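Here the complex is missing a single protein chain, while all its other protein chains stay put.
After this line comes subunit A, so read on.
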C-alpha cells in the first residue's frame, strides 16, 4: 500500500510537467492548427531562463586574494558577485538562493516574446501548409534552438538548486500512519505539483471566464464565423501562442531544481508530451491534463522493482503500450472531439 501511494506521488510531479507541456501543445493546436514540435524546446528555454537569471544574479568581478593560491600556484582570483556590493552579502545570498522562483518573473516576458517571435517570424507562414511541413519546420526549429543553447551554455547539465528552505523531503508515511521513511517526498516536487495546478487552473479560468477567452474558444470551434463577425482572431491566436510558450517556459523554470537543465531536456519531454496529447484527445485541454497525470503515474508504477521483475523493460514501453490500447478502444483519445484532424 505504501509503495503504491509513493508511486502515485511520484507520478504527480512527472505528470505535472507532461500536463503543462501538453496543455501548451493543445492550446497551439486548438487555436492555430499547428503541430508544434518546437514546444519541448520552449520548455528547455524556460529552464535556461532560470539558469540565465542565476548567472545574472551571480555576475561577479574578481578580487585577487594574495593569501590563497589557485591550481597553478598563482594568487587566487576570488569572484565577488556585484549583488553583494548593492545589497550586502546577507541579502545578496538570499536573492541568489531564491533565483529559481524569482526567474518566474523573468521568464514570463521572455517566453511570451519568444512565442510571438516564433509565431510571427516563422510559424504563420506554415498555416496553409500540410501538417507534415509544420512538423518538419518546427522540429528543425527545435534543433536550432537546442544548438544555440548548447553553444552558449555547453553540453553538461548545469546545477540550479531550489531555495535552501525547500531542500529535504516530507514524510507522508509518518503522517498517514505508516512506518517513517517509507513514503517520503521532496518538498520541491510538492511545490512543483502545486505550481502546475495553479497554472493549469489559471489557463482554464482565463479561457472560461474572460471575454478574450470566450472569443478564443469561439475561434477554436469555428474560426471562419468568428472572423466574419469582425473579430481579428489571428491576433488573439498569436497571443495564445505567447501564452502557450509562457506555460511551457514556466514548467521549465520550476523543473530546474528537479533535474539539472541541459540543452536536450526539451526533446526528452517532447515525444512523451505528444503521446499525452494524442491519448488525451487532440484539441482537448482537459484531456491533455488528465492524460498527463495518468501517464505520469503509470510510468512511475512501471518502474517499481516488483513490476520490473515480472515484466522486464515494461518501464520503457508502458506509455506507448497504454497509448496503443486507448487509441484502439477510443480512436479520438480520452476526451477527443469529433472532427479534429480528421479531414
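List of remarks:
The rule is simple: a contact is a pair of C-beta atoms (placed from the backbone, for glycine too) under 8 Å apart; a residue touches a chain by one contact, two chains touch by 3 or more; residues count from 1.
In this section, contacts and distances are computed from a predicted model.
Looking at the choices "Cell division protein FtsX", "N-methylhydantoinase A", "Leucine-binding protein domain-containing protein" or "Lactate utilization protein", the name in the UniProt record of the chain not drawn here is "Leucine-binding protein domain-containing protein".
Among the residues A:155, A:229 or A:324, only A:155 touches the chain that is left out of the figure. Within the set A:62, A:91, A:232 or A:316, the residue that contacts the chain not displayed is A:316.
One chain is missing from the display, and on subunit A it is touched by residues 2-3, 6-7, 9-11, 13-14, 68, 70-72, 76, 150, 154-159, 161, 167-169, 181-182, 184-186, 188-189, 257-260, 262, 264-265, 268, 299-300, 303-305, 308, 312, 315-316.
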